[in-house]
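Just one protein chain is left out here, and the rest sit where they should.
Chain lettering (A, B and C) follows the sequence in which the chains are written, and residue indices restart at 1 in each chain.
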Amino acid sequence: MASLVQAVRLALHYGEDKLGVTDIFGEDAGPPLGGIFTATQGLKTAWNSPLDERGLIGMAMGIAYAGGRPVAEIQFCDYGFNVIDLLKIAGNQRWASAGAFELPLVVMTPTGTGIRGSLYHSHSFESWASRLPGWKIVMPSNPLDAYGLMLSAIRDPNPVMVLLPKALLRVKGGEKIPGEPADELELSRRIDAPVGDRSDWIPQWPDVEPYFIPFGKGALTRKGTSATVVSYGRQLPICVQVANELFASGLGDVEVLDLRSIFPYDWSLISQSVAKTGRVILVNEDTEVTNFGEHLYRRIVEEFFYDLLAPPVLLAGKHVPGIGLNQEYEMNTVPQAREIREALVKLLEVQP
Amino acid sequence: MASLVQAVRLALHYGEDKLGVTDIFGEDAGPPLGGIFTATQGLKTAWNSPLDERGLIGMAMGIAYAGGRPVAEIQFCDYGFNVIDLLKIAGNQRWASAGAFELPLVVMTPTGTGIRGSLYHSHSFESWASRLPGWKIVMPSNPLDAYGLMLSAIRDPNPVMVLLPKALLRVKGGEKIPGEPADELELSRRIDAPVGDRSDWIPQWPDVEPYFIPFGKGALTRKGTSATVVSYGRQLPICVQVANELFASGLGDVEVLDLRSIFPYDWSLISQSVAKTGRVILVNEDTEVTNFGEHLYRRIVEEFFYDLLAPPVLLAGKHVPGIGLNQEYEMNTVPQAREIREALVKLLEVQP
Amino acid sequence: MTVKFPPQSSKKTLVGRQGKSIPSDLALKIHQIMVRSRHIDERMIKMSKSGEAFFWIGGPGEEAFNSCLGLQVKRGKGPEFDYLHLHYRSLATMQAMGLEPAASLRQMLMKRTDRNSMGRNFPGHYAIPEWNVVPVTSVIEVQFAMAPGTALMQKRLSQDAISIVVGGDAGIAEGDFTSCMTWSTRPGLRLPVLMIVTNNGYGISTPHETQHSEKNIIDRGIPFGIPGEVVDGNDVVESWHGIQKAMEYCRTERAPYLLEAQVSRLHGHSSSSGAARVEGEKDCLEILEKHLMAQGLAAREYIEAIHDSAQQEMQEAARKVLAEPNPTAADVPTHTYAPSPVDAVYPVDFDGLPGKGPKGQRDKGGSHGVPGSSSSPGTSLWGR
Partner (left out) sequence: MTVKFPPQSSKKTLVGRQGKSIPSDLALKIHQIMVRSRHIDERMIKMSKSGEAFFWIGGPGEEAFNSCLGLQVKRGKGPEFDYLHLHYRSLATMQAMGLEPAASLRQMLMKRTDRNSMGRNFPGHYAIPEWNVVPVTSVIEVQFAMAPGTALMQKRLSQDAISIVVGGDAGIAEGDFTSCMTWSTRPGLRLPVLMIVTNNGYGISTPHETQHSEKNIIDRGIPFGIPGEVVDGNDVVESWHGIQKAMEYCRTERAPYLLEAQVSRLHGHSSSSGAARVEGEKDCLEILEKHLMAQGLAAREYIEAIHDSAQQEMQEAARKVLAEPNPTAADVPTHTYAPSPVDAVYPVDFDGLPGKGPKGQRDKGGSHGVPGSSSSPGTSLWGR
């Protein structure tokens, strides 16, 4: 089974081959490295850029203006904070020109904790990104979704940001990418660059097939009736695991929604689940003051105030200036399985 | 009575004179202009900077490291979006160094709509700013508060951002700055730079007095019992006006809180009012997805779920890529008195 | 425009300060564009004072240089043609390219008919896809980060189109000015970017020389091997040739070039600073007219007729435009998103928060059905 980062690479290959991608670029995105997480290895349009995120986003905008289809990688989302103005502008060009200019560009960037990245490689970006009108923002939690969302990002004629959960990049999925070789080792032999000198290496791309996950479509990852968990990205598999454990312990049958699209989010999915369960918990690891989960929280309370059986709960990262290197910091800063379990148990116990 | 921008100027003068301010700088902050909104006219430590916001914030950090007390002006908050990384770093320096480095710096910047500023002079900044741990963020709604918050910003040994509502800068207050001359025209003669050549002009500063509004202290601007309005900045006087009208029409006696501090916010003030009224509406003009008001919304529901008589309401700016120049755009993008009134009337009508 | 050009012998030329020349019919064409541009700006300044409009920013003092620029643009749509990444003072550039004067008034008056932004953006903030004029932003210098992108696509075409980026002298302090040079001179991949700085000596109130130690702005190109020239932007002939040479270089070398035009700022920074006429600044239009007369290329009566005609044109345009419709509340969210085949919420355009727009309202209650898990049929396998 492909890992998440392999799925991204396969999607980019499909994008180059079939969807008109002209440029995949970023710091260390081209040969020999092919991205510090290997997301861009072996791709024919991948190239290395200067160390300059402002130039990077400007370049993507220019390419898109002139009819190209760029995919720009910001090496870590932590290094995108000096280009918020350009991201805002990319998001407003169509609106500002009353429909005259489109900017079909994709920015992909690793986000979140889980690689022991300390202060400057652990930021979450979705709350910031959700504040960029004109953009579509997605975050997969498994390889197949990464593939399907990346293809949609490339096909969509608007700016799309693909947030890749750092912690899950090397995690393999439970389902195959359409067209993925049966044998996982074969996949690796075909598309992973060899260790050492790779100057003569050429990938043997499998014939992957189109698979578009539409924006605004979440996934009902675990069906349940007692409560609703809304999550995405790195926290999603943790939430599923906790839900399964709770069920096994007979403590409840919790529904877990994988948002997949941060914006537009799948309101239909959320609202139907909340209407059914009356109990909801929102889980993400971004800092908790002005957190994207608070937007959903507000929407849910506005619409389901009289149906809710308990006050909704937000579990998010602490409002502190950084995430420390020693794991004591990270474990006590972003939600852990234990806290999710405790919060869910408490939520299920509330008597309306 | 001093206008809000005059109050800021008086506070900066007090800061230079009594609180050790060493540098007040920014694009056009020095002579001859003294700031495009005149906030820095006549100040002895004010100087013009290159047109480079990154250099500006870096400079402020450097000055603060080396024992100075800088006040940096970003000409419009709309031009602060390329320095979010530096702002984040300024907010984390103490935490990152486990208390070894302090950065006593003030950034002040005009924010929000109301000067017909079109796409790039109408942004709100408080939702972004509230996502900067390590910072304190304030936004006055009247001249006296501007004075008191600015003095606290200067005295506080942490990075503080003072968001100045563009639309209110020229509005005069209802109360005097301590030490302000009795005659408003005299104040103007003494501290407003003359039109035309001003190279020989020296301000005659009145002896203004210390007046510190502590961070985290909101103001109960209008006492009431039927519902709570939480607002700040430009929307505050509009909310008060609407509340007065409602009262006059016999529709309700609405309490209006002026947050003044965005972070830390006055939870004590908010929670006591909500506990009393059971109905709450949050009003600001920032875009509505991942809006600071949604943070307060979440806190309120978490804590007062069972006490609320109606679902809380957020009135905020629409999630669109910009605010257009023609007033039809602005009036239909950010909350107007009419909408606040309608929302309040509806909120008061809800039967629990 | 009813005025006829005075008959010109094909030999006649306008001679500039440095002895170079341009044909007299070209000089008169430029003059006409300059006059018209000046009248548009002056009309707009009046409107900003009368309260008919809110804000003015424009290019009085830059007409000589900008007219010469606009006339030499390879105008069209797509990478076979020049891209323009402009500053907000490019009114004369646009006039030279052929924009109808009324277009500026529509923009100034924030009419729904404003072709650039439907009354959303400031005057001078053009967006004209047919001519590759990408949206002008107020955010100083960001256009310099974008220009290498269009130039990269042009480089690949192996034709002669270039990317022209224009900014002011204060703006060069932003990092994006350097980013443009870095990204346009990557080894083996120099890009055809014509970097133009219109140096009017000020950023709002701040004199250039109080903040900048660079002797000439074009010196900034030296470390990157970018050649350049400083031209007197108040001199039409010098401007014409400076631009011609610069474009020639970019078009044939497929590499960047830096052009600094020393221009005047005749009405202050914008309406925010009053926009009163500034004393003591050289006026490129007066200079040109003096030369045209001194060199026997045009009589005073002809020049006056050109002015009268422009004046009249403005009046007519204003009358027409004032009557045109304003945007309405319904216009607020439109044109946010391009239609997308892979968006379940915004297949056509943004229409409010998910579940809140007219479409969302339709959806509410579940016409989508509960979307399936990623393996269920709820997830589409489009394109198969």
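The criterion applied here is as follows: contacts are C-beta pairs under 8 Å (C-beta built on N, C-alpha and C of every residue); 3 or more make two chains touch, one makes a residue touch a chain.
What you see is a predicted model, and the numbers here were worked out from it, not measured in a lab.
Chemist: Looking at the whole complex, which visible chains does the left-out chain touch?
Modeler: A, B, C
Chemist: Quick one: say which of A:24, A:57, A:90 or A:119 touches the chain that got left out.
Modeler: A:119
Chemist: Using the document's definition of touch, tell me which of A:1, A:19, A:33 or A:275 contacts the absent chain.
Modeler: Touches the omitted chain: A:33.
Chemist: Decide which residue listed in B:58, B:114 or B:203 touches the omitted chain of the complex.
Modeler: The one listed residue touching the chain not shown is B:58.
Chemist: With the full complex in mind, choose from B:129, B:144 or B:334 the residue touching the hidden chain.
Modeler: Missing-chain contact among the listed residues: B:144.
Chemist: I'm checking contacts with the chain that's been left out. Which of B:95, B:247 or B:305 qualifies?
Modeler: B:95
Chemist: Which residue, B:85, B:192 or B:330, contacts the hidden chain when the whole complex is considered?
Modeler: Final answer for the missing-chain contact: B:85.
Chemist: Which positions on subunit C touch the chain that was left off?
Modeler: 173-179, 182, 185-187, 190, 209-215, 219-220, 222-225
Chemist: Residue-wise, where is subunit A in contact with the chain that is not depicted?
Modeler: Residues 27-28, 30, 32-33, 36, 48-55, 78-79, 116-121, 288-289, 318-322, 324-326, 328-329, 331-333 of subunit A touch the chain absent from view.
Chemist: In the full complex, which residues of subunit B touch the absent chain?
Modeler: Spelled out for subunit B, the touching residues are 22-23, 50, 52, 54-55, 57-68, 70, 85-86, 89, 93-102, 104, 133-134, 136, 142, 144-145, 148, 151-152, 155-158, 175, 178, 209-221, 258, 261, 264-269, 271-272, 299, 303.
Assume only the chains that are shown with their structure count from here on.
Chemist: Using each chain's Cα centroid, which is most distant from the centroid of subunit A?
Modeler: Max centre-to-centre separation from subunit A belongs to C.
Chemist: Calculate how many whole Å lie between the centre of subunit A and the centre of subunit B, each centre taken as the average of the chain's C-alpha atoms.
Modeler: Comparing mean C-alpha positions, subunit B is 34 Å from subunit A.
Chemist: Would you give the residues of subunit C that are in contact with at least 2 other chains, written as numbers and ranges?
Modeler: Within subunit C, the residues that touch at least two other chains are 117-118, 120-121, 137, 139, 175, 336, 350, 353.
Chemist: Which residue numbers or ranges of subunit B touch two or more of the other chains?
Modeler: 54, 79, 119, 288-289, 319-322
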